[in-house]
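A single structure is presented below for examination.
One chain of protein is taken out of this complex; the other chains stay put.
Order of writing sets the labels: A, B and C. Residues in every chain begin at 1.
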């Protein structure tokens, strides 16, 4: 069985393991107060073109989303999100468990628009009974989205503009940021993210690390006392250096970009095969996740050799599935899958 | 500077890193549903002598305490703890953040007694206005305690007995469990823990692992739906295998015990030096943490070569400090510190 | 200005004020442990035909919903609700503030169906990754709904059946229960409610009392320790007798039903006027709330004499509004409004 069901089926990029070994006996301070975290912070600040941002390293995505959102909001405030947003669907109610409503809006291919945000803001503040309702205060987007799609720079600028006009925080979940940055369709850089968002994170878990997410906070309002929240939410790793070392390796000479680009190309092979076979897609993705719609019998045939994620039934005879690639995907495996997609009998 | 300030100054035991490397390219399911987690579970169940316990692997101590306690309690219930308990002092209010009061009781050398628990229970239930107060439902102890001391088997049995009579859950925080198990003064086994507690955990972060805590749930009431809580509290590692692999290495041939015993012996060297110098202790510890009371000028002299943790002022001229050892402590470093403690001029 | 904007514009039914005065100097125990609360409980138990139910009196609707829902659910569980449900829209995130997601489903005239509930249940439990999502455990309905509509007995039976089969708690918000019970279209009794629901409440605030909601808990699982939750959520009135006295007056000789019936009839006058004028409705209501759709210019004309609640824009020139009646509505006012609706020029 060859796994394409997610982008975390293997361990970490070998260079990360090597570095963990070579630094293993160094004695350092705990909780992220070590030279490796410091170095990793500097590297990321440089990529973001913002020397004044605060950088923190957390362990996983749900933890990161929860820590950021609950640190930013007051008890009566909520976070606007696409209905397909990870925080709305796949975090077991983690945001609500900290007391905040996820104000879900219908997404289009996983994205929400500046216009929708402005309308939601107005709907709240133009209502005289606003105090009876949850106050929208933050906008959550994912780049790329849970459906593999990308916000263009123009879209992000429009969202950022409305957020700043209305006093809403803009938070971008970048669990798969690398795959977005290196997509052939992408026109957004980390500098853009740092300029347009109040806080975002650069995912490691799904992009070559053992685990780890690098949070970039650019809005001063969100910086104060953030470490207390990391500790309280269980994200303060005793051996914080493990996170610093990994991001040091990922960003010291562009490894993060190279492995993301590689994965996007492997995904492209699969996408093109689907197109050749005349398959439709749940949504148009040019990142490492592909969401073809297939006859159920075709899926069954493929399932004997490949694993995938189920994305739901489309009609009586068709379903959408997801194939993911990563730094660890073997090109020959992607090509074998592509060939089977093009030719398999069912 | 030689670090004795904590037991997580280095990476992980080299055998763990080796195993992470040798298994790196295996493709496995995520979220702990992989063969390594399965194997580690079997090994731990065997050590605990309870094939029906549920085993889960979480990332760190605060997360583990929070997940267990908030999964067990209803909103109006609280957890009894020594005032020095980690959950009462050093978790940034993580337990309260999930809605539960830590019902702190005066500890003796970090421990509470069966009698105290029974009295707290009665004080609540014999009060007609009980519904105006937080209902005690769980007892939190640490083995060994935050002050390096140990509950004897007889003490644990008495606590367990009162808990079962009164319907209180007994939860033991074993962040440094190994150092307790291997202490020369210890008479408690993992089998005892599994028999006497409703839930406890075996710490990895402070005992040789990169990170990780193995939760053992023996009470059926606490088993239901626990994975939802792990996910919600941010503890469900995508690459869950990382935890399985580490505990597999630690328990497949006794590594966990060997490195704990080694650290206890290194701590013994330091303790004996303190005794020879005629120093008192904050409390009597025979585990990997030592808490000597020293003249401030002596501490200052030692601080030029060694790092330690501050434990508070004792009187105008004396303070308590903490030295920790671990698998990574070099015997020559422990001996150098011991010699300096015995002879340093101040 | 004559107020039809809500059903709580005046104080309380005069009989309630009289009783408060005549009992004012009685000395009683606090917190609901007094003879009036005891009597009121007995009266309500009799109406419900269930001597084993637990009855508690709380102050207001949001408080009651929050207390019941958070007492019933474990941290990873959520409550299914129509998207128009009061808990989803008009409680400032009170449910989320206790840590629980409101799992909103599209309502039809404010109602959800047994089929929707079953599908939501299956969608969760048939998904292998269920632990990544909020577990549905309770169903919240309002009788009558926020849009004045009613569940029929057959609908309630179907919902109750699926809830019991699937282990979901059924909770009915009866903030306006009286108006539903006395509606000409109603076929549901309090006995039915007690038989089909696990918990529900009979509203006083909007049905003649100064304030107060009577909670009826029939499911034993939900009874345990409920008073702790009332206290914690701020609902335990020191002078609990105030609630007992009011419900005693409302239920000792049918006042609750009489004033509800009166209000429904007053609303009928308004509804028939709208129909005569050829107006449409947001939804078909035969209770004390009416939701006509009117030309904006007509609304403007009426607004010079009457107050109403805004229910949102329908199209460029039309909006929906709400008129409410209550025990305090003067028939001559309802008739004046009706006449104006039929004849006003705009």
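Basically, a contact is a pair of C-beta atoms (placed from the backbone, for glycine too) under 8 Å apart; a residue touches a chain by one contact, two chains touch by 3 or more.
Quick caveat: nothing in here was measured; it's all calculated off a predicted structure.
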Item to check | Residue of A:231, A:271 or A:322 touching the missing chain in the full complex | outcome: A:231
Checklist entry - Hey, which of B:11, B:78, B:148 or B:292 is the one touching the hidden chain? => result B:78
Checklist outcome for this item: Missing-chain contact among C:112, C:328 or C:341 belongs to C:328
Next on the checklist: Residue by residue, what part of chain C touches the chain that was omitted?
Outcome noted: 1-3, 6, 8-12, 14, 17, 20-21, 23-30, 59-63, 66-67, 91-94, 97-98, 205-206, 210-211, 228-229, 231-239, 241-242, 328
Checklist entry - Tell me, which residues in chain B touch the chain that this view leaves out? => result 75-76, 78, 89-93, 96-102, 129, 131-134
Next on the checklist: Tell me which stretches of chain A touch the chain missing from the display.
Outcome noted: 70-71, 74-76, 98-99, 131-132, 135, 225, 227-232, 236
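Everything below uses one rule, namely that only the chains that are shown with their structure count from here on.
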Item to check | Reaching chain C from chain B through chains that touch each other, fewest steps | outcome: 1
Checklist entry - What's the call on chain A versus chain C, same or different interface residues, using the half cut on shared numbers? => result same
Checklist outcome for this item: By Cα-centroid distance to the whole-protein Cα centroid, the innermost chain is A
Next on the checklist: Can you work out the whole-Å distance between the CA centroids of chain B and chain C?
Outcome noted: 50
Checklist entry - Just curious, how far off is chain B from chain A if you go by their C-alpha centres, in Å? => result 34
Checklist entry - chain A to chain C: how many Å between their CA centres? => result 42
Item to check | Residues of chain A whose C-beta touches two or more other chains | outcome: 91-93, 97-98
